[in-house]
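As you look at this complex, bear in mind that one protein chain is not there, while each of the others sits in place.
And then chain A:
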Amino acid sequence: MQGTPQPRATAASNQPGARAKAAGEDIWKNRTDKINAELFTLTYGSLVAQLVKDYEDYAEVNTQLDKMGYNIGTRLIEDFIAKSGLTKCGSFVETADVISKIGFKMYLGITPTITNISQDQKEFSLILEDNPLAEFVELPEDAVRDGLWYSNVLCGVLRGALEMVLLQVECNFVADVLRGDEVTEIRVRLVKVLDEEVPAADE
């Protein structure tokens, strides 16, 4: 993971999107230690099952997963910045690009598509074609009916990580193939840019 720092922009292209993509792929290939996704997927699955058993309430499980994700996100951002060597994004749209093409690529090996950017450029959607968390998963009917968002930890991670770089966002699932939707979609909305460096209390 150490390696010599490499220039962020590869010669491939001057397009910011393409540059992020190349950077993401480079980090994924050369600078991350990888593990078999099954271990991770199964661990997450048995955790969700345990939470369902403990709380007997799907809404509460969503909350717990989000909270957990937040705590993960606040730590993950350091790892992210250290590995990627990235500096501040110029705009929220650029942030979106970095999240999908570098962040997701680097940690989960996938690149969600960014769609539905709002007019004021403060909202966007991430479409996850291939969600590694949800492999081998089938939700029981009552979980679908009562609104379990199985991969909700991801929302917490995004929220926590972005808060550490002073972007307060709201983040939630709006569709999930596990629930019978066409696509898996996370909606991210920029609430405000924070101006102090003190993080909120760890939960």
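Throughout what follows, contacts are C-beta pairs under 8 Å (C-beta built on N, C-alpha and C of every residue); 3 or more make two chains touch, one makes a residue touch a chain; residues count from 1.
Methods note: contacts and distances are computed from a predicted model.
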| item | value |
| --- | --- |
| Chain left out of the displayed complex - its UniProt protein name, from "Probable cytosolic iron-sulfur protein assembly protein Ciao1", "BET3 family protein", "2-oxoisovalerate dehydrogenase subunit alpha" or "CD180 antigen" | "BET3 family protein" |
| Touching the absent chain when the full complex is considered, from A:Met106, A:Cys155 or A:Leu178 | A:Met106 |
| Touch criterion as defined above, residue of A:Leu76, A:Val98, A:Leu158 or A:Leu178 at the omitted chain | A:Leu76 |
| Sites on chain A contacted by the missing partner chain, in the whole complex | 28, 32-40, 42-44, 46-47, 49-50, 54-56, 60, 64, 68, 71-72, 75-76, 79, 106-109, 132, 135 |
